[in-house]
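A protein chain is absent from this complex, but the other protein chains hold their places.
For clarity, chains are labelled A and B in written order, and residue numbers in each chain start from 1.
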Amino acid sequence: MKIVLLVDGGRPAPQALTAYCEAVGFRLIKITPTEGGWQKLLPEAFGVMLLLPAWGSGAYLDSSCLWQHFLADQYPHLRLLMTSYEQVDYVNHLDLLRLADYDAAWWQQTQETHITEELPYFTGIDLSEKLKRFFAGHGDDSVVAVLSRIRLVVQMASRELQKMQTPYSEIYADLVKPAQLANKWREWRNRWINYYPLFEHTPLAGKLEQIALLTEGMEHWMLAGGKEQEPLANGMILQVLNDMREQLQQIEKQYVVQKLSHTYR
Amino acid sequence: MGITRTIIIVWSWKAAGIGEGVWQVAGSANANDLVVCRDWPVSQEGDTQNLAVLIRQYLQQDGEVMLFLHRYHGYSQEHLKQIIQQAPEGQQERLRCFLFGEGADAIYLTSNSKGLLGTSGTFSAQLNRDGQPLDVSAIADAERRLLKSAHFDYIWDIYQLALRRRIFEFKEDLFNCLGQYLPQMTFEPGELYPLLRLPENRMLFLRLLSFVGRIRKGSDLANEIRIFERNNNRTLTFDDCGIQLETSYGASAAEQYALLAAYVLRNVLAKGNAVSLLELRERFEELLEQISGLTYHS
Partner (left out) sequence: MSSKNYHILIVDDDAEFHQQIRYAFRRQFLFSGAINEKQLFEKLSGEGHFDLILLDLVLDDSETKKGLDIIPQIAQRYPNIPVIIVTADRSIDTVVQAMKQGARNFLVKDDFDYDYWEQQFSAVIDGSKLKQENLVLRAEVDRRRAQENEAYPFIGESTQIKEIKRILKLVSEEPDVTVLITGETGTGKEVAARYLHAHGARSKQPFQAVNLSAIQDSLLESTLFGHKKGAFTGASRDMEGYFSQANTGILMLDEIGDIDQNIQIKLLRFLETKLIRPVGSDQDVQLDVQVVTATHRNLTAAVAESRFRADLFQRLKAMVIELPPLRSRRDDIPLLLSHYFEVDDLQKVLTTAALDAMLNYNWVGNIRELKNTVNYAQLRARIQDKKRIDEHCLPTEITSEQPVIPVSFTQNNNTSGSAPTDNAGETPHAGPKNIDEEHALIDLDRIEKLLIQKNKVKKDVAIAIGLENTDNLRYRIKKHFEKHPHLFTNFPTISQSYRRIVK
């Protein structure tokens, strides 16, 4: 029996869906993108099925564009299937209120992700647009903008400390303290917390989880306003910030830099 | 230059705030975006003539107006309807009216960091974040009476979309529940009602009642929803949904609402008729089609 990976998008998937899939020869396996391991199932899978729109952060979300992008890039021969309570005219869409209409033949005519078919419109916040704002240089939505301001200070301070041998008391007084790192960190956390749960049902959830873990590692130092010399002196803080930046850059490169939006609205 | 967008806010500007006046929006794509502040309680006669004149002024030359009336200034849904009717014919569709109060609406900075209204008749507020004070403000330049375009745009979009979004989310939440009984597509008369009364479906049931106008203001049920709203940071109540739809989207929207509400009352909440999921979805979709605009502001 072929397997189909179900991303329920934080919604209760009808039992009838599982039963229906089994009846037409597909085993539905629910995956949680925030947890590891689901990607190992992809090579053997027939496709990924999204229950749309997803629910998260108090709003309905359209994650289809990010999934399409991910699969077309990594597993182009998989199908991105979509199911919803909406009436959507799309070759890979399954209407939950008309399951009986989709026989085994329907599954065979669904398209693989490498076929660049226009994605249908699902009511919900377009997460590809949200991700663009996440990486935008300016604006209240920009998460990277705040992080880069923190990193700027930490990089300058690290250089002064390690390369110029400037006493940390001086660096702290002249650079770190006026930068109000604790406030900046809170601002970053607030923006981050507003953002990253939006993506918990998307393929980049795992990477964002890793970043969330990284942030925890330096939370204490940041909230203390960077008073402690040691984490800076041993390079830990800058390393973590650089790691975070690298992860974010990978996401940006994979999902934002290339064309990322619905071609059909 | 785009269309003229005006947000008129009737609030406590004079008592403790910055006073009445007109604020412009810094760097807005629409050069004529304005926020007009007035502190006008409902007159003893209960008429809204002064507001009608003010609104007419900003509706001229294809302008769009969003009116926010503070509940504690004595305004109610009836006033909204009156104001809409006073707007010149053909211009009503460019006027949206809302009631707000209790610091719980999205227009407040305390409930939405991109809001407009701060504390005590101002555009600024101090929030508490992780035990630390955090100053938030919609003001770009106080001296020049300029507001931030990001705040203006966000509030404009949020309120433009508010009702459509609330109805759409209600529909999806309802089908989350009904979908559990699939493949059953039809519920016999009286079959669905007890399912909706199950404790896990409590809030959905109350929203159904609110949607069809069966919850009285100030009642226990209304309070129960309010508490849930605050705990979940969602607006779920439908205050006079039919009037809201009529004043914001016209008679055909109100008509579709009436059809859906009747179906819910007769088939879902009463025991006399069967419920068809396909028909229920159809009625929701026809209503949503009458409510123009996007559901979400990305």
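The rule is short, and it goes like this: contacts are C-beta pairs under 8 Å (C-beta built on N, C-alpha and C of every residue); 3 or more make two chains touch, one makes a residue touch a chain.
The shown structure was predicted, so the numbers you read here are calculated from the model rather than taken from an experiment.
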Full-complex contact with the absent chain, from B:48, B:92 or B:149: B:149
Which of A:19, A:152, A:193 or A:224 contacts the chain that the document leaves out: A:152
Listed residues A:136, A:182, A:214 or A:233, member touching the removed chain: A:136
Touch residues of chain A, complete complex, unshown partner: 136-139, 142, 144-145, 147-149, 151-153, 155-156, 159-160, 174-175, 178-180, 245
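In this text, only the chains that are shown with their structure count from here on.
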Gap in Å, rounded to a whole number, between the CA centres of chain B and chain A: 31
In the complex with chain B, residue positions of chain A that touch it: 11-12, 14-17, 20, 53, 55, 58-60, 85, 87, 96-97, 99-100, 123-126, 129-130, 139-140, 182-183, 186, 189-190
Chain A contact footprint on chain B (complex, rising order): 113-114, 129-130, 132, 134, 150, 168-169, 171-172, 175-176, 179-180, 182-183, 185, 232-234, 277-278, 281, 285, 295-296, 298
